[in-house]
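Here is chain A:
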Amino acid sequence: MDPLIKQILFALLTIFIVLNYGLIVQGIVRKIGARVGRRYGIPFYQPYIDIIKNYSKRTRISHGIMYYIAPVFRLTGGIGLLLFIPVIFGNNMFQNFSFSGDLLLILYFQFFGVLGMALGAAESGHPNSAIGVSRGLSQVTAYELPLTLGVLSLAVQYNTLNVSEIVAAQQGGILNWSFFTNPLASIALLLAFLAAMGRSPFDVVLAPQEIPIGPPTEFHSGFLGVLQLNRAIFPIAKLILFMNLLFGGATNWGELIIKTFFIYMWSVFVGVAFPRFRVDQSVRWYLGVPLIIGVAAVVVSKFF
Partner candidate 1 sequence: MSKLFNIKEDRSLFPEKNEQGKIDIDLSSHKYLKLWHGPQHPGITGNMSLEITLLGDEVMDCETHVGYLHRGFEKLMERRKYIQCFPIVCRVAVPEPDFNEYCFASAMEELAGIEIPESAKWLRTLVLEMARLASYLMWIGGQAGAFGQGIIGQWTNYLRDSMLDRFEELTGGRVYHMYIIPGGVRGLLPSGFKQRMEENLKFIEQMMKDVERVMFNNAVFKKRSVDMGIIEKDWIYKFGITGPNARAAGVPLDVRKDNPYLVYPQLDFEAVTATHSDIYNRADVRRRDLLMSVDLIRQIMAKMPQKGEIRAETPNVLHWKVPAGETYSKAECTRGEYGYYMVSDGSEYPRRINVRGPSYTHAVSLLEKMIINCNLADIAGLMVSLHTYPPEIER
Partner candidate 2 sequence: MKEIIDRLQELYPIGDFKQQNKSLALITVDKDKAVDFITRLKNEEGFLHLSIITAVDWLEKNKFQLSYLINNPTTKNSFVVRVMIDRENAEMFSIHHLWEQAATYQRELKEMFGIDFPGSPGVDKPFILEGWHEIPPYRRDFDTKNYSEETYFPREGRTKNVPAEYMKQKLYPDE
């Protein structure tokens, strides 16, 4: 078989696995949140049914061509991010399309979906969407700073822009993980991660009490289904990225699931306990402690 086709097939397999994992972990996380609230919460498979339901809707209305494309953009952002991240270290087939400068592309893809969404949301004509998008963009910009600085610090540390190589450099024991070798960058990255996951206190984008529910206000039926798929894939892609950057990657799916789950739980852990920041507060917050830590991380890894 042509290696490229094989590569594509394996990439599709990755997407499939990640999608299912994403949906299940989404259900489980909501269940955990519900447990803290002392109730049972949804069945863990509820996200599946929701997606089927949304695709089963019979009517849909359109607000124009960008409105159609926006969910696709968003999903592309998620899948794109995933496809350029090496998923399983040491397994050629699950390297996806990782290449030597993939770290930069990945940072770009973080933004890509949001931008696509911005276009679509603007076209949907709902003011809440517009406000949500502007909030989303400002917040992404804000947390992108510590995120980039953290990544930069790691790039300097490992002297590479290739995720696979960063992972490779962390092999050989827990203490080799960047989390321990570069704690400053790790803190900056993990703080940025909170906003990247869009949970409290940084969930001002959706904020049901203020602008129900932000950018996807007008999306429904199949469109919403696409967004939901993305909502399953995108966080997992980010989780895999953070796992690769900080926690030594994974050599098999089991390890991946365990590690990503715990990273996920970090955002849940914070999210359950805190209310949300206003957008100006979260921007200011990211321009504060995380930024300084990020700068410090770069400085430290460059000069020490």
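Inclusion criterion for the candidates: all candidates are chains of the complex that A comes from, given by their letters.
The rule we apply is simple: a residue touches a chain if its C-beta (ideal position, glycine included) is under 8 Å from a C-beta of that chain, and two chains touch if they have at least 3 such contacts; residues count from 1.
It should be emphasised that the depicted structure is a prediction, and the values quoted were computed from it without experimental measurement.
Any copy counted, the candidate of 1 or 2 that touches chain A in this complex is 1. Chain A meets candidate 1 in the complex at residues 33-34, 36-39, 127-128, 130-131, 200-201, 203-204, 207-212, 272-281, 284-285, 287-289, 292.
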